[in-house]
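One chain of protein is taken out of this complex; the other chains stay put.
Up next, subunit A:
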Amino acid sequence: MPFKSDLGWSDVTPKALFLNRRQLIAGAAAALASPALAETLEPNSLEDITSYNNFYEFGWDKGDPARHAGALTTDPWSIEIGGMVDKPGTYDLADILKGQPIEERIYRFRCVEAWSMVVPWTGFALSGLLNRIGVQPSARYVAFETLLRPEEMPGQRDGSFPWPYVEGLRLDEAMHPLTLLATGLYGEPMPNQNGAPIRLVVPWKYGFKSIKSIVKITLTDRQPPTTWNILQPSEYGFHANVNPEVDHPRWSQASERRIGAGLFGGRVDTLMFNGYADQVASLYAGQDLAVDY
């Protein structure tokens, strides 16, 4: 049994971090040092972010997670960290968060279905946790796993899907400072439908890479299997970098619809690496991104 700390994970995300929207935007502008881009980073409303979710553990409809995720128990919560690490073990969430500086990060979120949002996450760099656990030199990939608990996740009773959901990153991607373990949004604890209590956020990749409600992290030397790639290898690659030039076989990725823009919002051009090319393009130098989609 995981040890139950009296320090709930919500205590670690103090209310003081609840900045108002203007401050959030200012923070994003500073982080990006690019006023033109920062201008577009007006966060979506909390209602948009919490009522329009792909979290198939709770159902296929985008409204299902908001309807059904209330039943999810997120406390106690622990993550089993193993594989090529120095300090493997099952860590209680409070222990995982210990010493990690919780930051506000306003990121674009681009779904592979060609819609997008802007989300004000709170969380800490995944690299912080990995450094603390100690990554062994032989490790090259990080594998993640979502909770498997059909009693609380009605979508998991559908046997046509290979539960639990699994995802993975290359180690250099996992160590990148933009890669976040998010524990909340809008300064509040993570809503269940958004992947409570802790989820990955990789802003330059399609949303399905940003695995939710993580219970297992494994360091490995081989590229781990990932759920959508298992289901449809021709449509969903391991890398899944946002790339306007590489279409999904069934739709174009050149543009996206912004959720919250309303009925006449139209489309905006999708940016290479979702607008984070300056920070991450060098990770893929020499790679053919049409092959490694």
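Operating definition for what follows: a contact is a pair of C-beta atoms (placed from the backbone, for glycine too) under 8 Å apart; a residue touches a chain by one contact, two chains touch by 3 or more; residues count from 1.
The definition used in the following text is that contacts and distances are computed from a predicted model.
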{"item": "Per UniProt, the name of the complex member that is left out, chosen from \"Acetyl-coenzyme A carboxylase carboxyl transferase subunit beta\", \"Molybdopterin-dependent oxidoreductase\", \"Butyryl-CoA dehydrogenase\" or \"Protein-methionine-sulfoxide reductase heme-binding subunit MsrQ\"", "value": "\"Protein-methionine-sulfoxide reductase heme-binding subunit MsrQ\""}
{"item": "Residue of A:73, A:255 or A:287 touching the missing chain in the full complex", "value": "A:255"}
{"item": "Residue numbers in subunit A that touch the chain omitted from display", "value": "44, 47-48, 51-52, 60, 62-63, 113, 115, 160-161, 231-232, 247, 250-252, 254-255, 257, 259-260, 262-267"}
